[in-house]
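Structure first, commentary second.
Missing here is one protein chain; the remaining ones are kept as they sit in the complex.
Coming up: chain A.
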Amino acid sequence: MAELIKHFFNQISSPVMMFTLGTGLLFLFLSFPGQLTAPKVAGPLGILVVAFFIFGLTDEHFKMIITTPDNVPIVMMLFIMLYFTWYAMRKATVNDMRMAEGKGPLEKEESEQKVLVFPYLIFIEFVVALFYSIMLVVWSLALKAPLEDPANPSISPNPSKAPWYFLGLQELLVYFDPWIAGVLLPTLIIIGLCAIPYLDRSPKGSGYYSYQQRRVWISGFLFCFWMLWIVLIVLGTFLRGPNWNFFGPFEVWNVHKVVPLLNVNLSEFVFIKWLGWGLPSQWYLRELPGILLVLAYLLIPPAMAAKTFCKKAFQEMGAVRYAVAAFLLLMVIAVPIKMYLRWAFNLKYLVAIPEFFFNI
């Protein structure tokens, strides 16, 4: 039985399954926030997650990975993220229900009380700081700093992992060239975060939790943060083993694991597999299908959306803001799309111009 469960989890934690399942769960969560965040439902679900980890501790390998001092914070992050997502959504749905009944949000009521920062808030913060110190001391007593050998420049550890907060980006290296995964995408993330207040200027939901009033933005944010950041970090920490091979949570990290890694460029699909012509020698001809596809991806959907279901948004935001928002959103979605293409078709690059070191 236990073996079966382990096998099941090994299977569903493969990147493609995990990503699909995660997205599905997120979608489910966002579709029924009221029902799913109710303590009666969320409580047992939370217990299930804890139960999974407790079950996992019975497995030597799982236990080793989870309890490695390096990885403990990631486990904590997972629980903290789950809690805060639930907490915010719970607040938001409660407010939504209140507002549906014609009452104002809870925060409005609360803000009617006046409290002095000093001493009341400061006191509470001080107590919290004390608890925080206790936690840090206990943590440092319980887990030793995971120091290793003196670094040897001629031996790189296997797997070589980035610090945990970069593991999401490192995971992207599997699918993209370093300059995209390591330079372009992080830059876009920062620009995107900076751009949010300029893109979303709606005063709704300011100062109080609400889901209904900000569905699109909250969904977008949760998808980006959960699926493209947290999940990738968890994947990189727990499921990537020697040689950056994928290992299920209950699978032993075998240094010698061999998996086929045969990836093909789009141009080869088009010119060799489908047309049977052989690759054109000029790069612009060879990569034409890919370039067209990318351009189509970036131009057609926003244009079509502007005419149809996003008409209102287009009118409200204006052409420039709409275009920027659409571009950022498409870039975000491009990441999972590229992953799926890789997993489904072993697609290496859509456009591969090694002449310019340009591969996407």
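Here is the rule we use: a contact is a pair of C-beta atoms (placed from the backbone, for glycine too) under 8 Å apart; a residue touches a chain by one contact, two chains touch by 3 or more; residues count from 1.
In this text, contacts and distances are computed from a predicted model.
Candidate names were "Peptide/nickel transport system permease protein", "Carbon monoxide dehydrogenase subunit G", "Cytochrome c domain-containing protein" or "NAD(P)H-dependent oxidoreductase subunit E", and the UniProt protein name of the unshown chain is "Cytochrome c domain-containing protein".
Only one of the listed residues, A:Leu141, A:Cys194 or A:Val320, touches the absent chain: A:Leu141. From the options A:Ile155, A:Cys194, A:Val259 or A:Val320, the residue with contact to the chain not on display is A:Ile155.
Summary of contacts with the chain left out: across A:Gln113, A:Ser206, A:Gln282 or A:Thr308, the touching residue is A:Gln113. Residue in contact with the omitted chain (choice from A:His256, A:Lys273 or A:Lys312): A:His256. Interface residues of chain A facing the missing partner chain: 110, 113, 115, 120, 123-124, 126-127, 130-131, 133-134, 137-138, 141, 148-153, 155, 158, 255-256.
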